[in-house]
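Pasting in a structure now, in structure tokens, and then I'll have a few things to ask.
Heads up, one of the protein chains got dropped from this complex, but the rest are sitting where they should.
We call the chains A, B, C and D, going by the order they appear; numbering starts again at 1 in every chain.
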Amino acid sequence: MPAKPILEVKQLKTYFSINGGVFSRKIGEVKAVDGVTFSVKEGEILGIVGESGCGKSTTGKSILRLIEPTEGEVVFNGQKVTALSAEEVRKLRRDMQMIFQDPYASLNPRHTIEKIISEPLNVHGIGTKEERKQKVAELLETVGLRPEHAKRYPHQFSGGQRQRIGIARALAVNPKLVICDEPVSALDVSVQSQILNLMERLKDEFKLTYLFIAHDLSVVKHISDRVGVMYLGRLVELADKDTLYERPKHPYTKALLSAVPVPDPDITNERIVLTGDVPSPSNPPSGCTFHTRCPSCMDICKIKTPVWRDVGNGQFTACHLYNETTEKEMIK
Amino acid sequence: MLAYAIRRVLLLIPVLFGMTLVTFSIIQLIPGNPAQTILGEQATPQAIAALEEQLGLNEPFWVQYGVYISDLLSGDLGVSLRTNNDIAQEMWPYLAGTLELTVFAMLFAIFVGVNAGIISAWKQNSIFDYTSMVIALIGVSMPVFWLALMEQWFFAQELGWFPAFGRNNPREPVEAITHLYILDAALTGNWQQLETTLKHLVLPMVALGTIPMAIIARMTRSSMLEVLRSDYIRTVQAKGSNQSVVIYKHALKNAFIPVITVVGLQAGTLLGGAILTETIFSWPGIGRYIYDAISYRDYPVIQSGILVIAFIFVCINLVVDLLYAAIDPRIKYD
Amino acid sequence: GGDETSTDGNGEQNNNGGEESSSGGTLIFARGGDSQSLDYASVTDGESSRVTKQIYETLIEFADDSFELEPGLAKDWDVDDEGLRYVFYLQEGVTFHDGTPFNADAVKTNFERWADPDHEYAFTDEGYSYSVYGTQFGGFKGDDGHVIEEINVIDDYEVEFVLSKPLGSFLQNMGMSYFAITSPAALEEYGADIDENPVGTGPFKFVSWTKDASIVLEKNEDYWQEGLPKLDGVTFQVIPDNSARLTALQSGEIDLMDGLAPDDAAMIEGQAGLTTFERTPNNVGYLGFNIEKEPFNDVRVRQAINHAIDKNEIINNIYGGLAEPAANAVPKDYLGHNDDVVAYEYDMDKAKELLEEAGYGDGFEFDLWTMPVSRPYMPDPEQAAVVIQDALSELNITANIVTKEWATYLEEIELGYQDMFMLGWSGVNGDPDYFLGSLLSTDGIPGSNQMFFSNEEVDALLAEAKTTIDPDERAALYEEAQLIIHEEAPMVPLVHAIPALAGVDTISGYVPHPSTSESLKHVEISN
Amino acid sequence: MEQVVLELKNLQTTFQSGKTAVPAVDGVSLHVRKGEVLGIVGESGCGKSVTSLSIMQLIPSPPGKIAGGEILYKGEDIAKAKAKRMKRLRGKEISMIFQEPMTSLNPLFTIGNQLIEAIRNHNKISKKEARAKAIQLVRDVGIPRAEEIIHEYPHQLSGGMRQRIMIAMAMSCDPEVLIADEPTTALDVTIQAQILDLMKSLNEQKGMAILLITHDLGVVADICHRVVVMYAGQVVEEGTVRTILKQPKHPYTQGLIRSLPKLTERKQQLYSIPGTVPQPGAIEQGCRFAERCEFAFEACFQKNPALLELEDGHACRCLLYEGGNEDAG
């Protein structure tokens, strides 16, 4: 099913400036997202995993321009999002919605569920009041809540129910792409599976495309078609799910996969325990940013940033180990 | 740390500049003619006109402001219209009076407030907690001038325990060296003077210190309670430390951070309340100096007085910020 | 809050004062405000002259409790017939506190300092100005009205003043505490700081001044009048608050206090060990009409209001009885006080009648401007205004009480913004021109004639009186003017207030002077 | 078999809410042997933390209160021990580390200061010796630059390092039992792997008993020997890691394991347990899991099942296994 890409992200960079010093000038920047390139095909689920602080959320928000990207291009449905005016972006958000990580913080505590879900309709001027009410009831049913819940307030729901509400809100305007920023990581396993099932069902029902951000590798594996791995603001590997999990190329991906404890006492695979911590994005290491923790680090890794390239079968990685041209480039 | 301090000081510059503009504009906007005030109700219009000319009151705003700023920068606060004295010199004894009063009031407030707060938090929901918090609630609601009046009436007039006015007994003139009488008494070894000075301090100090005391007590208590619920206190308990180590080492230092902020803010209440307290207790302090100057339209004195108080207030808050940074290693010194 | 009585609250009482009873003792005199300056000629406030009166002396002194002239630093004086040449014969053997001798040169130096803004000791640049001199002597050197043409030193102890025109109040002026003699050596030494380092010939020497707290004086051992002063020293203590001041007196921290609240006076009288002193009134507190404004341009309205105000009620309420109802603009016993003028009696019916006649039977509304500060002639202006307001409401007249900052108040009533206002006037040298000429002549507009009262007849009478030298003739002229003023009623003369003081009853020899400042050289305090 | 060091018998901990006392932990019984790692798993709010805090007598009181049951440490009931006794037990005999490494260290004191305090609480040694010991402890938990680290403040360390410091602190007096309340939940997988390795080695080297609280079954499989599964304030199943993960008996445990997305399996529809965990105290009668349970029958709503030992060391709280009592079915 080689569909056309609905979303293309090219060399996206988002830096936050750090102000300080005597005159509170810019004294540095956090390279939260530092040159990320990928595309999402219509109807697929692209998963993004990575450790905390590696820039997953910032990527998601930059695509929607909730945070202004510093550099790079985002093309959605043929429209260059990064070149649009604020008003055009606002209109575009009808087609691109977002679901947030924290089900407790992402709903306005002072609004009823009805108001929360109908708000996007309201904002985009869709339907009459009656129609909107009708739609809210439908949506509630779709996500497994009861229509009479519409009159309640968020604090009267459990985490999983709230996340359902968040999903209902995102679906209200019939978007094409939904960016899911860790939608299940705040939930307990038993509830998590309810939500994951729901999301899968809705994807088929509403013909959605997901950009699914998470830090739980098994969740990403479960839901995604393709998976990208981020480390310190950059994508280090991107591949078809099975390829990535079974034949990872990048040393970081390998380590990450091996570090996940498996709930099966019989499986005892050799763990690659990485030393040290993730470096700070405000002062990333030179060359390959992973070289400080990489078990197979080479001299070149400390100097040169590896190129993001296809290593066959649509498997992309940025690692000198797989870069035959490295030496040639060095000579140049 | 030094860089941080310098940065904080430099950040003050726009504020200080704004302050001079405000004080200067206030003075310009106040209706009323200083010349008239100086000369009184029995003055002739000619005399008033001549005095105006002489005082340079006819110049345009920006010219006067320019002169004002350049004088300020050279340390010149101007000359009092009323007394013809150099304000910088004349002000010191008043300032010393206010400093003595406010410092003692603040010490009183901190000492009583912090201790009451700690005990209340420690013995949460005890009788002590309830009574001290009710007292604190009343203290917070107390108009300082009324408290001062009632104190003066009851303790000075009815009971005669404390003197009703001033900083010293007129029969024992003080030898002023620094004009901080307590310090002077200590310097000259005059214990008699120390005693009378302290006696004079008690009522105004309590009047002025009560509101900050109540606020500090409440703040200490709630901050302490919050800290006592925190994860790291649980850690300290989990490693088997003594209750006193938990409270006085770990909890208090953390609880102090918001308390310090409150103390800094209360400095403003104190300096403002000083005007009222000084009026009631005939305390020769800067509040009264300014208040008198207002009714005399003594522009330079009003200007300088307000500026000096605001400056002190800003400085206290600067110190609070630095103290904050000294206590809390998380404050970044960049 | 009051639970915190600190550790030293052991209730010991303040019993100082007992130690130094060997001689005259030290007097602690408490007052409401501080002196502005101890250079008496450059300021006008009473609190300054109260102190300088002890340090400095004038050529002529007033009698203890009146404005009668007596010898001072000048033991005698001569006037020529036209009143243009005055010769003063000075006391010999008087020295200033700094040891330099007092002589005719010193007199000349001092007068020239005040008259000539360019004088080396005039300190004009430091902001000194001698407005009282200008007022009393017709201006400064070079001005048209300036009367002192020249001052000649005849010898060390004889000095001659030559005037350009006669001045009825010249000698009276010489007794004013503003024109006391400073040591020229001190002027040289201290320059513009003379205001904080006074050096005179008086009975007490300056020791120290803590602003808004106390001024300490000590006995001048070398005082030229044998056996005086009796006190070892005087401390002038500032206690702005009336009740705190009274408490201090009751607890023995002070000996004598000024500005006794009328209500407290009665209380003091009943207390053992305390006594009160009354100052002869030398002021008038009045209610002025802006006669250029409706409805006060109608004399009947003004008279009606004169009838409507019960001065005795005010005296009872506000002055605690310590005031005399006023009928004239000048105080009783003054030159020119007209006993024939009888105050409009308190009579509401009459007031109503007059108002109806004038067409205001249904009343009207106006702003009653009320002084924001208390003055000897008006200790509690706001409360007085309330009483007046209340009285007028009976005539359907609504008085809105308006207060402004003191300076604004003065400035704006001079510009005529007010409908009706409260104010008063205090005498300084016992001369009626100081009252009538300023308050009620056309010359006083704009200025202290804030009623905008302009009456040709009155103007003529006052002008004539000013240049007349014979006291009886002057009195007759002033009395005539008083009658017209009474009839025209540009003001309601309310009271002549009797300022009261309280002190311990061991004080003797203290006589309050009507000018508000008196020398304390005869005072003694015993235990 | 090793001796039991810590045993809970029918522990009940309540929180006063208004006039009612809500039972957060309602009759929990479990035991840990020397050298054993016991895992406690269960969903959020099921009472895991309250159980562990009860052992240390650290539940915020009021409103919390140990309402019943026994906590036996080496045979001594410490549920009602005096504050003085507890003080000597804490840190010395039983140590504890918490979920949030970011907030569990006092931000205003250096690492060294806090470690030294822990050491000197139970050992009468000089500051200098304590300092040397602190450095050694920091080294032991695998932190490089130990001499420098002890002069630093918590905010200067990363989450993983802080959690290691917490472990070092807990280890400072070689306790018999270490209670770890979700020690890795706030950490990333790569860091979690480091910490788990460390704990494993400590357990193996020092033979210390560990009570590991977690909600991650992967972690349980990785390091625990035995597992206790809690649901709504009660233990619902208990057994060895293998039995619990491979042959769970309780419907809740079964559902929990089935609902996990697995790294090693092909994609399929996830199982999901309907509904949510009930509020503590909401269910007064019957099995607490009944309304979410596939197999619930009428008796489940009336009768509170007991924790039934099925085979050696494997116990389950479910009416399905109460063979003789099927009168309701």
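Methods note: a residue touches a chain if its C-beta (ideal position, glycine included) is under 8 Å from a C-beta of that chain, and two chains touch if they have at least 3 such contacts.
Heads up, the rule we're going with is that contacts and distances are computed from a predicted model.
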item	value
Name under which UniProt lists the unshown chain, selected from "Hydrogenase expression/formation protein HypE", "Pimeloyl-CoA dehydrogenase large subunit", "Oligopeptide ABC transporter permease" or "4Fe-4S dicluster domain-containing protein"	"Oligopeptide ABC transporter permease"
Residue of B:45, B:160 or B:272 touching the missing chain in the full complex	B:272
From C:42, C:136, C:243 or C:290, residue that would touch the chain that is not displayed	C:243
Which of B:46, B:64, B:115 or B:157 contacts the chain that the document leaves out	B:157
Residue touching the undisplayed chain, where the options are D:170, D:290 or D:316	D:290
Sole contact to the chain not displayed, among A:19, A:108 or A:134	A:108
Positions on chain A contacted by the hidden chain, ascending	61, 64, 66, 90-94, 97-98, 100-102, 105-112, 119-120, 123-124, 148, 151-153, 155-156, 166, 169, 173
Positions on chain C contacted by the hidden chain, ascending	241-243, 246-247, 261, 263-264, 267, 313, 316-317, 370, 372, 382-383, 385-387, 389-390, 401-405, 408
Interface residues of chain B (partner: the chain not displayed)	14-15, 18-19, 21-22, 26, 29-31, 137-138, 140-146, 149-150, 152-153, 157, 226, 268-269, 271-273, 275-276, 279-280, 290-291, 294, 302, 306, 309-310, 313-314
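What we mean here is this: only the chains that are shown with their structure count from here on.
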item	value
Between chain C and chain D, the fewest steps along chains that touch one another	2
Centre distance in Å when chain A and chain C are each reduced to the mean of their C-alpha atoms	87
Residues of chain B touching chain C in the complex	30-34, 36-37, 39-45, 47, 50-51, 54-55, 79, 81-85, 90, 93-94, 108, 112, 135, 138-139, 142, 147, 150-152, 154-157, 159-174, 176, 195, 198-199, 202, 206-207, 210, 214, 279-282, 284, 288-289, 292, 294-297
Residue numbers on chain D that touch chain A, as the complex places them	43-44, 158, 160-161, 188-194, 196-197, 215-222, 241-242, 245-246, 255-257, 259-264, 267, 269-274, 276-277
Chain D contact footprint on chain A (complex, rising order)	51-52, 158, 160-161, 188-194, 196-197, 200, 215, 217-219, 221-223, 245, 255-257, 259-267, 271, 273-275, 277-278
